[in-house]
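Note that one protein chain of the assembly has been removed; the remaining protein chains are unaltered in position.
== chain A ==
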Amino acid sequence: MPQPEYIQERLQQLESIDLTLCKMLQEASQVVFTFSELKRGNYQLKPQFQAHIQTFYSDLDSVNENLRNEIKHLDENIGTRLLPINNVNKKAIGLDDDKLLEQIELLKNVLNVDENIDIDVDMDASKE
């Protein structure tokens, strides 16, 4: 039984934030690389250098915004929605009934199986 859609969505969002943050690292490495190329005298890379810096900052910006949004969502939902992990001490109730039902099912099986055996035995007996 999966979690409700809303929570799935939040997880998805957090995941994308994670990925963007990670991408920023790659972007930073690209920036350093193009910078070193520029220093080497490879001036054709200048537009690329600028582009990398731009994406780095735009990523930072979007991460900032998204993260803020998520925190807002979390804030809004604390106390209003049942969250999977919360501070309320949730009790594992109803397990006793589950177990009981499970055992009753088992009991049914045992009885049925044995009835079958009994029938078989009877049939055997009748054959004889």
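Couple of notes before you dig in:
We adopt the following convention: contacts are C-beta pairs under 8 Å (C-beta built on N, C-alpha and C of every residue); 3 or more make two chains touch, one makes a residue touch a chain; residues count from 1.
Methods note: contacts and distances are computed from a predicted model.
Note on the omitted subunit: UniProt lists it as "Mediator of RNA polymerase II transcription subunit 17", one of the names in "N-alpha-acetyltransferase 35, NatC auxiliary subunit", "Mediator of RNA polymerase II transcription subunit 17", "Replication factor C subunit 3-like" or "ATP-dependent RNA helicase DDX47". Taking the complete complex into account, residues 1-4, 7-8, 11, 14-15, 18-19, 22, 25-26, 28-29, 32-33, 35-36, 39-40, 82, 84-85, 90-97, 99-100, 103-104, 106-107, 110, 114, 117 of chain A touch the chain not shown.
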